[in-house]
Structures are given as C-alpha cells and as structure tokens.
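For reference, the structure is listed below as structure tokens.
One protein chain omitted, others in place.
Per-chain numbering from 1; labels A and B assigned in written order.
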Amino acid sequence: MDFTLVVEQTLNGLQLGVMLFLLAAGLTLVFGIMNLVNLAHGSLYMVGAYLATWFYQLTGSFALALVLGLAGTLLVGVVVELVALRTLYERDHLDQVLATFGLILFFNELIAILWGRAAIYSTLPEFLSGHVQLAGNLRYPLYRLLIIGVGLAVALLLWFVVSKTRLGMLIRAGASNRAMVAALGVDIRLLYTIVFGFGAALAGLAGLLAGPIFAVQPGMGEMILIQVFVVIVIGGIGSIRGAFLGALIVGMVDTLGRAFLKPALSAVISPAAGDAAGPALASMLIYLLMAAVLAFRPEGLFPVRGGS
Amino acid sequence: MTSRTATLMAILLLLAAVPPVAAYFAEPFYLDLLRRVMIFAIAAISLNLILGYGGMVSFGHAAYLGIGAYAVGVLSHHGIDNGWLQWGVAIGASALVAAAIGSISVRTSGIYFIMITLAFTQMLYYLGVSIAEYGGDDGMRLKVRSQFSGLIDLNDPTAFYYLVFAILVLSLFLTRRIVDSRFGLVLRATRSNEARTRAIGLSPYPFRLTAFILSGALCGLAGALLANQTAFLTPEFMNWTRSGELMFMVILGGIATTAGPLLGAAGLLLLEDTLQGWSVLPKWVQEHWQLYLGVILVLVVLYARRGLAGLLPGDKHE
Partner (left out) sequence: MSEVLLETRQIRKSFGALVATDGVDFDVREGETHAVIGPNGAGKTTFIKQLSGELRPDAGQIRFAGEDITALAVHKRTRQGLARSFQITSIYRDFSALDNVALAVQAHAGHSFRFWRPAREDRNLTDPALKCLQQVSLQDRAGVLAANLSHGEQRQLEIAMALATQPRLLLLDEPVAGMGTDESQRMVELLSALKGEKTIILVEHDMDAVFALADRISVLVYGRIVATGTPAEIRANQEVRAAYLGEDG
C-alpha cells in the first residue's frame, strides 16, 4: 500500500471528521439541552452552502461571502427557532420528528424554487485553489487543509466556551439537568435561542465550507445529517467531547473504509470478493460501528445523563 | 358493533366497490391509485402497531418495505417467480432484519431510538445503492409479477386489487386481535407507563421486541405487494423520507386507532396526487407541491393531533 495514499486519505478522513463535528456540535446540544429532535439541522447546512455560494457570485469576494453566508444562516436559524421550534419543545418526540420533517420538505423545495433543482458549483478564489507540498510527492489541496484548520480551531473555541465561560457552565448544566438551570433563574427561552442560533451558525459554517468541494443541491443536508446522527449516537447525546471524538472516528472509518476496504478484500480474499463486497461493506461500515458501540455502551461513549 | 367499527366497515365496503365503478367510468387510474393507497395502508398499519400502541417512534420503517420489495425482485432476478416463496422470503427476511435491528434499538428509548432506527435503515439504503448486481442506484425492473400457481393473476388489475384488499382486511383484523389480546395489553402498558409495568413484574423488552418483529414482517409483506404494484424497485423504497411519510400517515389518520393508518395513507397519497396532478391548481403549486406538503405537515402536527379518525363519528375511547 502506498504511503502517500494513506496520508492523503487520512487527511480526507480528518476533513470529513471536522465537517461532521461542526454539524454534530450544535445538534448534540439541541438534543441534550432542549430534548428536541431537530431533523431540519441539515437544512441549515444547505442554507449556509447556498447563501455563501450565492453571495460569492454576487460580490466576487470570498471573505465577504463567508461573513454574509454565516450571518444569513444564523438569521434563518433564529427565525426557524422563534416561529416553529419554540412550540415544539413541550411536545413529544414524535411531533418534533414530523414537524421538522415537514420543515425539511419546505426548505428543500424553497431552495429548488430559488436556485433550481440542479447542483450549483462555486469556484475557489485563486489564493485558496492551490496545493501544498507536504512531503516528497505528497501534494494536498490547500482548501481542504484550511477546512481541517478551521474545524480544529472551532473545536478549540467550543472547548473554551463550554468549559471556561458562564454560558458554557449553563450549557453543561442544561445538558444534564434542565430543571436546575431553570431554578438558577436563567431565562431558559433565551438560553435555548442562543444555543440554537449557535448550532445553526456552526451548521451554516459547515455548509459554506462544503460549498466549493461538494455539490450544492437541494437535499444535500439530509445525506450528511444521518451521518451526524451516527456521530451523536456514538459520542453520547449532549456531549461536545463525544461529538468531537465521534466525528473524527466516523470521518476516518468512512473515508478509510471507502478507500481501502475494496483493495484490502481483493488482496486478502479475491479480487472478485473485493469488487462485490468492498463497496457494500464500506458504505455500511459506520452503521456497523454504531451498532457495535451501542451493544456495549447503549448511552454512547460519553454519556451525559442517565436515561432520557 | 360500535359506531367506529361501523364507519370502518363502510369505508371497506366503499373500497370493495371501487373496481366495478372504475370499470364503469373507464377510469383504471383510480384502481391503480387506490391499490397503492391500500398497500401503504398495510405498511402504516404495521407501523401503527409499534408507534401507536407500543410508543416506539421508529423512523426506519421503510427498511422493511425495501426488504420485502427486494425479496421479490432479487428472487425474480434469479429466475424464481414463485409468489409463495417470494412473499414468504419477504416476510421472513423482514422479520429477521427487524429482530437484528430491534435487539439493539429496542433497548434504547427517546431520541436514541429514533436516530438508531433511522441510521440502520440508511445503512440498508446504501447497501441497496452499492450492489450493482441488483441495479444499484437505478434499481431494477420486475420482469414477471409474482406467480401463484395459476391461482391468481397479478397482471389482472382487478384480481390484484382484491388480493391487496383481502390482505388489508386481514391486517386490520389481525392487528385488532393482537392489540386486544394479553400481549397487546402489555404492549400498550409499556407505552402508557414503563415504570409501573416493571413494578407489576413485566420487563418491557421482550414485548417491545416481539411487536417490532411482527410489525417488520407485516411491512415486509407490504413491500412485496409494492414491488408487484410498481413492477419496479429501487433503493428509494428505503429512503428515509419514505419512513417519514409512513409516520405521517399514522399521525394524519389518527395514532393508535384501527382505521387511522388506512385513513392516513389515503389522506397523504391523495393529497400528494392532488397537489401534483390536479389541473385546477396553478402550475407553480403542482411543480412545487412538496413545499405545500411540508407546510401542511407542520400544521397537522401542531394543530390537528387527533388525526382524521378524530373527525369520524364514534366513541372517544377505543
């Protein structure tokens, strides 16, 4: 096996991992603190990708597009929270699932009305489109390295906010004991809106980072959302640390599985077996991993509270 | 007979009268549409057993629809057209997969259960996508409909219609018996109050798991019917949006009621059909019907929680 290829795929896995983390971080808090099943989180990712792409086409400035895209997603997120989700906090999970499922249909179709059903593509500005010479013959796209950098920076920032600030203290308390936070005299509705907006912005950030490397199209949010669910189940609901490690594990396993399972099976068993079972097994790998984790740790790797 | 049962009987009689009426007006399209409605009603009935009576919010029920369809498609692909065998495998394979998924997911509850059932169904979806032999992404055409040793010909739209109708009636009757039985009493008890159920000496797990398997098996049969209905199958049968639609059917019709899934399946499919194809509606509605469906869905969940069954005349409590 080629060493360069292994390093490259590991970096790809890391990049998918931080992307999943950006989505999982906000969602796991929404699950943990508000006990709300929000399927529409993927829609915010989509909105972020579309807004950033659109603003870039309009303004021609990548930096400006990032800022406007982020602000726009935050705004959409807060509006969704105020208009639709607020009434759902006290409802049971079934209602939450169905109502947010309705929101997904709505957003996908709205995007299709505004930008059409076909994928749109955004190009990278000159200064980000190059490659970096990492070692010998290993060249890696600069933009993907940037994504990894941004993801890790956000993780660090989140760690700081959650473990060192008063807001973080409330978030941690909220994830393990909602009644207690209410008893502290905190405006719980405001806390909810802040956390939700925060999560929306992170989802938007993931979306706008994804824009230049993935196809931007209606429904793009749901593909990744279900992977994010796997991340959260593995990591444990409400745990940022769990979301981070879960995201890296899922990102790595998925990427490396897709890259190396087929050749590995071909080499170990037979080329025919590799061709037949490789892709199928690779696409199922993260779900099998989730099943294995759940068999031993039903509350995920970093459980925040018992039961639900 | 309660007035509720009478209403359900009336609906079934209406369904039984569809083929001659459609033939009279030479509108075979309605035969096809209502057969589709009934097939989805069977799937929704199976979901209602665990979602409505068992309180298990399964967001992955489309998996069994897919497994049932693939059982028919794969066997047919390998030249086995025997319907008894195909449908038997559809039911058996669905029960097996439900047992595997259930043994892990039923131990959890709340958000975990929802996400896990969704994730496992997604896994099967990707499995379907990645097997090139069976058409991968594009799916495959069913060359011959299931053969029942000359007993019934599924190529005859009316005969197929009445077969689906019979299975629908049987499913309604069967689930009603199960819900009212000793087993059903425990199942409803685990939904109503889990701690109390343990305190009287019953562990919810085996009851939930059994219901989960029964439900999967029945949905597998619906999948076999669906494959014959469309004469075509794709991994899209297992798409997560399909699971969401099944849940919506149960809610729209009226959760934990006998007639609910049938009403819900009819309501949703006819609504979809109307939004898409009713020429009275402006083109921009027809083209973007999902936008309106999404809004209607949110409104139903927020404001019409009792569903269509709640509108029917009848006693308030089943």
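Just so it is clear, a contact is a pair of C-beta atoms (placed from the backbone, for glycine too) under 8 Å apart; a residue touches a chain by one contact, two chains touch by 3 or more.
These numbers come from a predicted model, not from an experiment.
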Open item on the list: What shown chains come into contact with the chain that's not displayed?
Closed with: B
Open item on the list: Just to verify: which one of B:2, B:155 or B:203 makes contact with the chain not shown?
Closed with: B:203
Open item on the list: So one chain is hidden, and I want to know which residue out of B:13, B:195 or B:280 touches that hidden chain in the complete assembly.
Closed with: B:195
TODO: Consider the whole complex, including the chain that is not shown, and state which of B:78, B:182 or B:283 touches that chain.
DONE: B:182
Task: Residues of subunit B in contact with the chain not shown - done: 177-178, 180-186, 188-189, 192-193, 195-203, 207, 210, 317
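In the analysis below, only the chains that are shown with their structure count from here on.
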TODO: Could you put a whole-Å number on the gap between the CA centroids of subunit A and subunit B?
DONE: 31
Open item on the list: Using the touch definition from the top, list the residues of subunit B that touch subunit A in their complex.
Closed with: 51, 57, 59, 104, 107-112, 114-116, 118-120, 122-123, 126-127, 129-131, 133, 240-241, 244, 247-248, 251, 255, 288, 290-291, 293-298, 301-302, 305
TODO: Over in the complex, which subunit A residues touch subunit B? Could you list them?
DONE: 31, 35, 37, 84, 87, 91, 93-95, 97-99, 101-110, 112-113, 222, 226, 229-230, 232-233, 237, 276, 279-280, 282-284, 287-288, 290-291, 294-295, 298-299, 307-308
